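The other protein chains are all here in position, but one chain of the complex has been omitted.
Now for chain A:
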Amino acid sequence: MESRRNPRAVVDPKVRQVGFFTSSQPDSSSTQQQTEPISASASASSPPVSTISPSGNSLSPVMIPPPRLNSSDTFPLRNAAAGATSAVSPSSFSYSNRRDFPDGSTTASPGRHSRGSFVKSSAPVASSLPGIGMDSMAAAKSSSVPASGLTTVSVVTMPPGLAENASGMEVQSDQKKNSKSLKEKTTKAERRAIQEAQRAAKAAAKADGGKVPPGTSASLASTSVKVAKPAKPSTQKNEVAVSAGVTEKKGGPSEKDRKKDAPHPRMQYDDESRVVKAKRRAVVKQTEAKNRVELFRHLPQYEHGTQLPDLEAKFFQLDPMHPAVYKVGLQYLSGDISGGNARCIAMLQAFQDVIKDYSTPPEKNLNRDMTSKISSYVSFLIECRPLSISMGNAIRFVKNRIAKLPITLSESEAKAALQSDIERFINDKIIGADMVIVKHAVTKIRDGDVLLTYGSPTAVEMILLHAHELKKKFRVLVVDSRPKLEGQLLLRRLIKRGISCTYTHINAISYIMHEVTKVFLGASSVLSNGTVYSRVGTACVAMVASAFRVPVLLCCEAYKFHERVQLDSICSNELGDPNAISKVHGREDINYLDGLTNNANLQFLNLMYDATPSDYISMIITDYGMVPPTSVPVIVREYQKEHLLV
């Protein structure tokens, strides 16, 4: 990654402006932060290896990497970049030093060190980083430094850079050995266990703490002592990160990084040992459903209704959980809040409450402590209901903001900043995005149209209501499906506004598709291969529509886009209450399956989502305009950074 990024940054920073790039001018603090994480990653893995890193694909599609000036991984070039950054940054010297300092926390912000608090300790460690250059390249690029400035500066700073590199190599190899031996000794599971233990220890440790984490990590720490004495816990953590192959926080976060920030939504529930472990941690005591579908063993399925009373009873005694989060969790569990946007906003607002009531415990660091708090809340929410992809993105955003809080801010300032950030995310990325989508989509509705929609997508509802306000004459076909029958709610709201509707079930879709002129669908998420992950049945509707040559317009806010790819609806999904299938609400005459629910031969599968192949989608309407599904990866790559920055 470094080598590719390198020339781009130095030689033609302007190319970046071509193509799908929105001008994001990060402030100086973000530039600084950007540089930092690399130090960790670079020290961890040797530079050539790191080309594999996913951040390598941050290359813009329209750009051909220019030929390198000299052999790319020679240090001077990198140092040049390093120099460039330092030239750009106001506090060039301490900055470059700080950059080298291996960061102590896995999740918390790098920025907190940057303001000189660690300058004295950083000197010896500084040398450990041959990779700085790359990072600083990125920094240079994002601040769009003129090329001429770069060259001159690089000349000036070259000698110190060389020196750094020389010593850095040594350290690096040392560390590599460590990590390698670690890898050899431990199995993957063991390593993960180690990592988890260390993370826990870290959360407990103070920012400056010289405490040696317990257990397996002790040996690690001891090896790292000779490398970087003053920052004992932090180097050790670095190595942990290495062993897991995870590059720790970066200003413009690499893909891997982002994945890490977002809580992993997909624990595989067929892995017994992990399930047991997760259960031990769980706040929500869930009874696992016994009679499960073989194909979906990897997904959690619980007996519904068993957890709620228990949790409600505990409402007043559960101190570690913030009441706002607790409330949202219960609402998820009971199904009171559903729908991607509603869930996401509820969660973010709960986090706002959390932040409002937050006070940093003594001897703890706000960034780290709050991140770990949020993480614990998130895992509680996951226990209540698996996160949607959009929520994962939002959580990633929140954590990123926390991580990037400048260390200089006082606690109250930091809290205010975070709250306003979250507010902005809700307003811009969710509510504002919906408004833009409505504006775009309404242009596609003409008089006499017959529009079909499925389920109860909020964006589509807004579009229909807005089009109705514009006095467009159209008819709506509401297609619904069991067991949620959300379409009835939409139907009621549309009828109240005087829109003429036709209601039917999904089975009858081929019957009514003849008269339809456009299909409007919502989505839970759009994945980067163009697959639309949405309410189960969306794929059927889109398929039938495309079989009848009816255009399918998909409305989805861009914050729901995700770089994950998926081919089927099996690998990742959510299972609903199986009993909702055996019992037909409001139809007492349908009772064939009463008393058979515990039969070993009979299972009920209540899938919540399905994956619609991109070839059924004519167009995706998003806040960046109307794009074909093939443009999704472009948006994901080019705008994800912006999401995180807002």
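One rule holds for everything that comes next: contacts are C-beta pairs under 8 Å (C-beta built on N, C-alpha and C of every residue); 3 or more make two chains touch, one makes a residue touch a chain; residues count from 1.
Here is the rule we go by: contacts and distances are computed from a predicted model.
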Looking at UniProt, which of "Trafficking protein particle complex subunit", "Translation initiation factor eIF2B subunit beta", "Elongator complex protein 4" or "UspA domain-containing protein" names the chain we cannot see? "Translation initiation factor eIF2B subunit beta"
The listed residue (A:540, A:553, A:620 or A:636) that touches the chain absent from the view is A:540
Given A:301, A:524, A:606 or A:622, the one touching the chain that is not displayed: A:606
Residues belonging to chain A that touch the chain removed from view: 293-295, 480-483, 488, 491-492, 495, 498-512, 514, 535-537, 539-540, 543-544, 547, 568-570, 573, 581-582, 584, 586-587, 590, 592-593, 596, 599, 601-607, 610-611, 613
